[in-house]
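Note that one protein chain is taken out, while the other chains of the complex remain in position.
As written, the chains take the letters A, B and C, and residue 1 is the first residue of each chain.
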Amino acid sequence: MDFKVREVVPHGRNYALLRMMPVKGEMPEVEPGQFVQVEIPNSKSTYLRRPISINWADRREMWLLVRRAGAGTNALCDLPEGSRLSIILPLGRGFDLSVRGNVLLVGGGVGTAPLLMLGKRLVTLGVDVKFLLGARTTSDLLQLELFKQTGETRVTTEDGSMGHRGLVTDHPLLTDGEIDHIACCGPLPMMKAVAAIARSRGISCEVSLENMMACGIGACLCCVEDTVDAGNVCVCKEGPVFNIKRLKW
Amino acid sequence: MDFKVREVVPHGRNYALLRMMPVKGEMPEVEPGQFVQVEIPNSKSTYLRRPISINWADRREMWLLVRRAGAGTNALCDLPEGSRLSIILPLGRGFDLSVRGNVLLVGGGVGTAPLLMLGKRLVTLGVDVKFLLGARTTSDLLQLELFKQTGETRVTTEDGSMGHRGLVTDHPLLTDGEIDHIACCGPLPMMKAVAAIARSRGISCEVSLENMMACGIGACLCCVEDTVDAGNVCVCKEGPVFNIKRLKW
Amino acid sequence: MVDLSVDLGNGLRMKNPVMLASGTCGYGEELADFIDLSSLGGISVKGTTLHARQGNASPRMVETPSGMLNAVGLQNKGVDYFVENIYPRIASLDTSLVVNVSGSSVDDYVAVCDRLRPLDRIAAVEINISCPNVKQGGMSFGTDPSMAAAVVVAARQIWSRHLMVKLTPNVTDITLIARAVEEAGADSVSLTNTFLGMAIDVERQRPYLSTITGGLSGAAIRPIAVRMVWQVSQAVRIPVVGLGGITCGRDAVEFLLAGASAVQIGTANFIDPTTSVKAIAYIEDYMERHNMADMSAITGAMKTP
Partner (left out) sequence: MVDLSVDLGNGLRMKNPVMLASGTCGYGEELADFIDLSSLGGISVKGTTLHARQGNASPRMVETPSGMLNAVGLQNKGVDYFVENIYPRIASLDTSLVVNVSGSSVDDYVAVCDRLRPLDRIAAVEINISCPNVKQGGMSFGTDPSMAAAVVVAARQIWSRHLMVKLTPNVTDITLIARAVEEAGADSVSLTNTFLGMAIDVERQRPYLSTITGGLSGAAIRPIAVRMVWQVSQAVRIPVVGLGGITCGRDAVEFLLAGASAVQIGTANFIDPTTSVKAIAYIEDYMERHNMADMSAITGAMKTP
């Protein structure tokens, strides 16, 4: 469906938050962890849509938090306000909302984006939510205030410029904290490390994968992940969120 | 060199006037009839630059009058003000400025663009300039006031909505007027018809060709026109303006 | 009124000339959320092999200028699974069903066709001798006229319904392959499959694809595909189905004018899942504007100097 970009808010040099509304009608129902496929209207070197996780959405509005990773995402971050975007949504399966007890949401870099909506939703469901957000340095820690408003938030930076120095996997909250469930989104090495800790501690854990995608609707079979139960499955259709029980990590 | 678009003025539904200035430094010296190669910054389906004749230029500013003919020119007409453009200029050879006596400038559609600058230049050289401008209908007659300010201006429209009904080649000014030289720019069939009249009346005549062009600098040999004296020559380098004596029309 | 229906012979009649290309629409179901499948001329479902295939390792895709490279490698659950689980779901679709058949040996192709015989809603098989992403068979059959003919002769023995052969563009003279499969008994040819290409991540100094090379598709290669369709349509008497970089109705018309009797929409489904239905509307409008009463008026209508 067609969206109108209401606001493009730069977050540091490398990110921008795009706030948009449907040109007509209401937003469809969106689950935390689902993503969208955005057509890039103004980039000469972009052919396919770009899959982007939903940062926040209600019945009126949707937020996409975009990292400048190439020509396509640069074009999005440089969109003039008022631009129109053709977007396919909502796509994929989100995070498990039936989790209860102490839930830790672990995010790295721009991977924190879907955790904002997830955290807010879980809180409304009466779940005790804590955030553990990691980044290279302070300027890569995005929407920190929004996370703090939602729940207890711990931070790690590789350069120690804020919070605990090091990686999220070094943080006692993850290594020793009392946790019933982990939801994780970030760079692949980080997610694998978090999954390893979850396994060793016997904690259930979900991760959100980012395999290279063409269609986003399960037609091209390009973004497959090898699973224990079903072999190669489409991340865009069966995921992007997977319980690590299904993965061969 | 890089230009900054100061203003994009729509002319009816199918045209726009782009007013631009160099980002740094002065405009190079430009001759009436020369053209530029514009890189299209915001069109997914445009690969090559677009050759566009210079409508007007001084040491500070340049005007390009653009007709919506496809994705590339549409993207130009839709540029937000303040946009930057990479432009190669000035290219090609312009009109003969040594002409004297009664000079008739015949233009059709957007082909009238280079005649504005030519007419103004010839007037400063003391030449008696008349304009004969043809179009399908009134809304395709561009910059009429500017032409009238420059010299006596006659108009033909195919639907008779303004001026003489019919084609420029039906106008008595061209068929019977006292003319020493004709400079013509417009659709190919029109230029060929004007050239035929010029030949039959023994009037010297220049036309500005628009053969499909890739490089605009004489490197690709794609835009050649067959000449009496030198066979195939590059319109972009030897032209775009040719005296009809050289052409095999 | 324009009659968009097209008869490709031997039982493959379609309500219009627009099909979904194999490997870009799953079994049609993936696109059902976006378009009414019954509005399509036909669907060529995912490449089917005798035994289940996991396909190639990831990454399987990389974007290129106006195109993409893929290295899926015929991932599918095998013909028996198709017969038992998928066919029953799609058999009721009101569009011509074509099954794309791949194999690593002549016997494979024959065995798959044999399993498909009981499925009376399958109007045609599309013998894929042009997949660039499998080690054995695939493209190797499609680059040699005699091997291509051998596959078709064998499949022809046990498949009496429409037999379409999907050709690879990675050859010196595609008309030789087209003539060979025509003489071997093919009812039609579809072209082109993807072009063998590769792309390198220069900072990591590694190929983007796990298989190093993959199949290039998308608008980038359309001019080559149109040329091949034009050549082949003059070289054979059987109908030609054109594909390769069709992104809109105009592109589809370009293939029809070049000599195609029908077209397939492939990679464009990934960018706009409604491309096919938009193309059908465009073709109808185009034919009306140009006073073309039926498909015979547009196929091969390009005027040459």
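As a convention for this text, a residue touches a chain if its C-beta (ideal position, glycine included) is under 8 Å from a C-beta of that chain, and two chains touch if they have at least 3 such contacts.
The shown structure was predicted, so the numbers you read here are calculated from the model rather than taken from an experiment.
Check the options C:V226, C:A262 or C:I280 and report the residue that touches the missing chain.
For the chain that is not drawn, the touching residue is C:V226.
So which of B:N14, B:S45 or B:S83 would be touching the chain we can't see?
That would be B:S45, which touches the missing chain.
Just one of C:G42, C:G67, C:G103 or C:G266 touches the chain that is missing; which is it?
Candidates C:G42, C:G67, C:G103 or C:G266; residue touching the omitted chain: C:G67.
Name, in rising order, the residues on subunit B that touch the hidden chain in the full complex.
39, 45-49, 86, 88, 211-226, 231-232, 237
Just the residue numbers, please: which parts of subunit C touch the chain that's not shown?
Residue positions of subunit C that touch the missing chain: 64-67, 69, 143, 170-173, 195-200, 202, 205-207, 210, 212-213, 216, 218-224, 226-227, 230, 245, 250, 253-254, 257-258, 286, 290, 301-305.
Just so it is clear, only the chains that are shown with their structure count from here on.
Once you find the CA centre of subunit A and the CA centre of subunit C, what distance in Å lies between them?
36
In whole angstrom, how far does the Cα centroid of subunit A sit from the Cα centroid of subunit B?
53
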